[in-house]
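For this view, one protein chain was removed and the others were kept in their places.
Letters are used for the chains, namely A, B and C, taken in the order the chains are written, and counting of residues starts over at 1 for each.
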Amino acid sequence: MKILYFASLKESIGKREDTIQIDGKKKIYQIIDELKNSDSNYNTAFTKIKNLQYAVNCEYVNKNSFVTNKDELAIFPPVTGG
Amino acid sequence: MKILYFASLKESIGKREDTIQIDGKKKIYQIIDELKNSDSNYNTAFTKIKNLQYAVNCEYVNKNSFVTNKDELAIFPPVTGG
Amino acid sequence: MKVIFQKQNFVIEKQISLFSKTNKINEGAIVLFVGKARHKYKDKKILSIDIELYEKMAIFQTKKIIKNLKKKYNILDYLLIHRFGKIKPGENIILILVSSEHRKQSFGFSEELIDWLKVKATFWKKEHFSKNSKWVSQKESDRKLIKT
Partner (left out) sequence: MKVIFQKQNFVIEKQISLFSKTNKINEGAIVLFVGKARHKYKDKKILSIDIELYEKMAIFQTKKIIKNLKKKYNILDYLLIHRFGKIKPGENIILILVSSEHRKQSFGFSEELIDWLKVKATFWKKEHFSKNSKWVSQKESDRKLIKT
């Protein structure tokens, strides 16, 4: 599954995307917990940046939503368009 | 005192303004009653056109307001600007 | 910062170009509103409209409301053009241009100004159809937007 990071989260993690493998389906917060445990960069970024937003295949979701290997997950701080 | 008429009221009366003399002060509705009694054109116009608005020296007022010889009275149907 | 009542038509691009030229400190938003003469009233084709104006009162009242709105919305600049006389369908009738630091200021100013003009500015529209002419009635929905 592809995970995209944007803005301050991208800068804090130090990359714009990851590709991970998951069996069946997982909740978004489980994936984030695994990333945080895997590397201190992720741990710092996900702890520091507040009010993160989640989107699966371009639809806003909350972190209790399930994702599978076919999905594109995006994680980002609140947007500031317009 | 100058009285100005606009739009449908002007057309119905058949002129754009009148100059009348008043002693001291008078209420606007008294002036209109006198005009109505003086001529059937005025009577028809002031009876037919609803929701007339009144302005004295460019300020909106109601028909119980007083006017004197020095004032400019304007009478007109609801505006449709913009 | 101008109020113009004129007979001749105006070109939107030219007005916005002139308006943009003056330097506005920390400008963040521009709102433009243009009201145009429509081609139809209900199903009847409009051939032209005539707008009558009580100019002295329109100027006096419009300057008063703009003074209040400028303070209320703290805008940086504005331009108001309102035409009178003969106008053909498709032509512009009115233009409002506003500049402010934040968007809500320009939107608030322009919407409140046009709402006010509709029921308080001393202009009267008459529509000419092929068989008759009719003075336009003030809309109940517009009247409700303005208190007193």
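What we mean here is this: a residue touches a chain if its C-beta (ideal position, glycine included) is under 8 Å from a C-beta of that chain, and two chains touch if they have at least 3 such contacts.
Worth saying up front: this structure is predicted, and the values here are computed from it rather than measured.
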Shown chains that the omitted chain touches within the full complex: A, C
Which of C:Ile51, C:Ile66, C:Ile114 or C:Val136 touches the chain that is not shown? C:Ile114
Even though one chain is not shown, subunit C touches it at residues 12-14, 16-17, 20, 25-40, 90, 101, 103, 106-107, 110-111, 114
Please output the residues of subunit A touching the missing chain, sorted low to high. 4, 6-8, 10, 55, 58, 60, 74, 76-82
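Note that only the chains that are shown with their structure count from here on.
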What's the distance between the Cα centroids of subunit B and subunit C, rounded to whole Å? 27
Provide the list of subunit A residues touching at least two other chains, using ranges where the numbers run on. none
Which subunit C residues sit where two or more other chains touch them? none
